[in-house]
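A protein chain is absent from this complex, but the other protein chains hold their places.
Think of it as A and B in the order they're written, each chain with its own count starting at 1.
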Amino acid sequence: MTGLNAPPRRRTTGIAAAAALIMVLAACTSRAGGGTSQAGNSANGQPKPSGKVGGTLTVAYSSVPQTLDPAKTVQNNSLYQALAYEPLIVRRSDGSLAPGLATSWRYVGDDNTQLELQLRSGVKFADGSALTAQDVVDHFTYVMGAGGQFVPLFSGDRFTATGPLTVVIKTSQPNPDLPTLLTQDDVVGGVISPLGLKDKAKLGTQTFGAGPYQLDAAQTVAGDHYTFVQNPNYYDKPSVHWTKVVVRAITNPQATLNAMKTGQVQFAVGDASTLAAARQAGLTVTMTPLLWTGVTLADRGGTMAKPLADIRIRQALNYATDRKAIATALFADGGRPASQLTVPGGYGYDPALDDAYPYDVAKAKELLAAAGYAGGFMVKTVTAEYQSMNLVAQALAQQWSKVGISLQIVDRANANQYFSEAFAPKYPTFMTIFGQQPIWTEGPSLFLPTALFNPFHTKNAELQSLYDQAAKAAGAAKDRADQQVEAWLVHQAWFVPVVSTGLPYYATKKITGTTVSPKAPLASIYEVQPAE
Amino acid sequence: MIRATARWLASSLVLLFAVTVLTFLLSALAPGDAAKTMLSGQTTSYTPEQYQQLRHELGIDEPLPVQYWHWLYRLLHGSLGTDLFSGQPITQALGGRLAASLSIIVGTVLVSAVVGLAIGVVSAVRGGLAGRLVNGLTLLGLAAPNFWLALVLVEWLAVRHPVFPATGYVPVREDPAQWLRSIALPVITLSVGGSAFIARQTRDAMADVLSRDFVVMLRAHGLPLRSVVLKHALRNAAIPVVTLLGLMFVSLLGGTVLIEGIFAIPGLGQQAVTASSTHNLPMIEGVAFYFTIIVIAVNLLVDLSYRWLNPTVRAQ
Partner (left out) sequence: MTAIALPDAKFRRRITRRRAFSHYPAAWVALLYLAVLLAAAAAAGVVAPYDAEQQDLSQALAGPSSSHWLGTDRLGRDVFSRLLFGARVTLLDVAVATAVFLAVGVPLGVAAGYRGGRLDRIVVRFADLVLAVPGIVVLLMVVAVFPGNDIATMIALGLIGCPGLLRIVRGSTLAIRDELYVKAARLSGLGTPAILRRHVLPRISGPIIVQTSLFCATALIAESGLSFLGLTRPETRGPSWGNMVAEASNAMSQDSWLLVPTGGVLVITVIAFGVVGDAVRDTTMGRAVSATPLLRRRPNQQRAATVAPSRAALSVQALTVAVGGVTVVRDVDFEVAVGEVVGVLGESGCGKTITAKAILGLLPAGGEITAGGIVFDGANLTALREKELNRVRGAGIAFISQNPAGSLDPTFTVGSQLREVIRRHHPQPRRQADGEAERLLRLVRLPDPADVLRRRPGQLSGGMAQRVCIAMALAAEPKVLIADEPTTALDVTVQAEILALLRDLQHRLGMAILLVTHDWGVVADVCDRAVVMYAGEVVETATVDELYARPRHPYTAALLAANPHRANTGRPLPSISGAVPRPGEWPIGCHFQLRCPLAESACRRAPVPLSATAPGHLSRCIRAEDVNA
């Protein structure tokens, strides 16, 4: 989910890779308060539900799954999985968690290292096999062994069946957000049936879940459209809103828009380039900020680019960025300026930080001079062929040149090449798109010494201790601790965030239930239903 | 007859071999491979051991000639292998796509042939201002980028005035009427350029034929103009045009890539692009193989048409 306007071909490879960047964990538990601001939540006038079961819902999605195997797919394609694989815990569109295959869950003890789940009784998978706790354990054994994208989420965790319908997950580190990892957003919360696990080769092209629908292979053309028909064994039939759901992979944003305008498709994941036109066409547009785009100044130690070791230089770069101009020109309605690594209403968000670096060329020059680089310097960055990442890089280059800094952009058409060069590391900085997530999970991926996005393995004791506190905290204290981590990162200018964007959803007036919110920026397909 | 067939078979096999080997080679030269694609897309970091392990599982760690031999072996047993990512048999994955691409290509060739021949004949017979007008218009038709045309046509004939569907493909088995509607816009888009091309070639060929003695002589015998032009001249002029239709068919194989994206049609072109960028080797080979089979079939058709049009002409 990048909300990026990438040209068709690149999407199919890039999204897969981009998802590696973005591990969005949408929900926050009821214990994590988070910001109350509803900024960015645009559920403008959702039609009223009709309450009836609809015929066929056609959804357009720009990402094509390379495989339907939950253990091997990417989070970007969770939509395809959610329809057929019922997750242990369901994430609602308001961010709250609801029972799925698990009817209840609780932490045993008070160090957040042991989660006990009670499974629903009498559940049958679509293929007729019954759900037991052992199935869940076997499922996770397979997932952890498959080496897919979700393995790091559960690394070191042990899964045991302590009763016919009781599963216990023991984590090696305290993990306050474990339930959120078991929702449809992270795919592997959706349990594979034992029959599916027996014949793993079929997992790539068929579904073996307990969800409201199942894949109809006869009406499916891989890479083009996936047809899901009702699962006769579903445990909550009244909640199923459609007779059939067809997910069409349409990579061209214009084609998606055209399909919606002509009624071929009722629900689609949109794109920044067609946002204004979608609104004009009278489609319901829902979106909430989800990602930030900017530069990761990875070489804080100054090994490749000496100037970056100096905090004044890094701050100067932040001052030299005219976020407002970029947001308006390149994203219009679809983005807003971002000075922090999170979004309004997101984890660790502090409105005060939005003014941390107002656009000030004089100030930037001053800082540069103070650091001894009045004449400027050259720094390289690598970007992938995503339109917004690409365009932002070019805009930045222009703006930074005004204070004497020459940003040389290395453009990698092949997204995999971009990743490998960014994380090698081959360059001192790299363009970044990152999703907002709890600080607890952000650390290991973004800023801790072992994080992928910290290829120079920069260490900082202060940051580490702030992070540890946030990991242990709960409730309001957790929010404050999160904000402190955020503030540290902003003031130390380890990054130059530029703009925050969201993933727009388009819906025709015939459907409803497509709301999104800061804690649930991904629409829940379960709630999409016919409108009056 | 036997000898001709044997020769045709031999050259077809050589072509198949050449294309598939070339594809293998280029694939090998390209940086990265399927294992890397898979791993980069899934895990945040992976060890060299994991990488080698995956390469071994996928069977891409073997030397190229060995890989090719395996592929060939499977081919001779009727299988094109399986998709490295999803495990789906390639024949299954490509079957439906072949139908979609062929529908558009065959439709385009037919429409271009009919429209192009008509315009070309009229322009050759009338000459003068009409001829020059046709020349200019056809140049315009050839020059307009087809993806631009597609975008314009979709806007006017699908979105603003829902004459045709904006996206998607309906297989003919499912609903013949809807099938026609779903390929109409792509065919129209590609036929603009195609007709222009055929019209110009027809005009040239016709002008050539019309200056030949037998045209004058047949008229001298009192045969009506319509018959001389449409029955005799056109048949002679059609010979070079048929070759061009064959070439057009082959070039459309690539030309549909853009169109398929804009109209969200699940064709071979799109698959070719995806497969090559993800290093999905069996899929790439499968697409190359199908494309080449199509080329061979088209060439055969062209040859047969040649012989039907003029049995005394032996293709050079």
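We adopt the following convention: contacts are C-beta pairs under 8 Å (C-beta built on N, C-alpha and C of every residue); 3 or more make two chains touch, one makes a residue touch a chain.
Treat the numbers as computed from the prediction; the structure is a model and nothing was measured.
Only one of A:S93, A:T383, A:S420 or A:T441 touches the chain withheld from this view, namely A:T383. Listed residues A:T132, A:Q254 or A:T441: the one in touch with the omitted chain is A:Q254. Across B:G194, B:G269 or B:P282, the single residue that touches the chain missing here is B:G269. From the options B:L9, B:V66 or B:L140, the residue with contact to the unseen chain in the full assembly is B:L140.
For the options B:L98, B:V242 or B:L258, the residue in contact with the chain missing from this view is B:L258. Chain B meets the missing chain through residues 11, 14-15, 18-19, 22-23, 26-27, 29-31, 123-128, 131-132, 135, 139-140, 142-148, 151, 203-204, 206-207, 210-225, 227-229, 232, 235-236, 247, 250-251, 253-255, 257-258, 261, 269, 272-273, 276-277, 279, 284, 287-288, 291-292, 294-296, 299, 309-313. Within the complete assembly, residues 5, 7-10, 253-254, 257, 273-274, 276-277, 322, 325-326, 328-330, 332, 383, 385, 387, 390-391, 393-395, 397-398, 409, 411-414, 417 of chain A touch the chain that is not shown.
One rule holds for everything that comes next: only the chains that are shown with their structure count from here on.
Annotation: 40 Å between the Cα-based centres of chain A and chain B. For chain B in complex with chain A, the residues that touch the partner chain are 31-32, 36-46, 50, 54, 83, 85-88, 93, 96-97, 151, 154-155, 158-159, 162, 165-169, 261-264, 266, 270-271, 273-274, 277-278. Looking at the complex, you find that chain A touches chain B at residues 8-10, 12-13, 16-17, 19-20, 64-69, 72, 74, 147-149, 151-152, 201-202, 204-205, 221-225, 248-252, 254-256, 258-259, 261-262, 264-265, 414-417, 419-420, 423, 445, 452.
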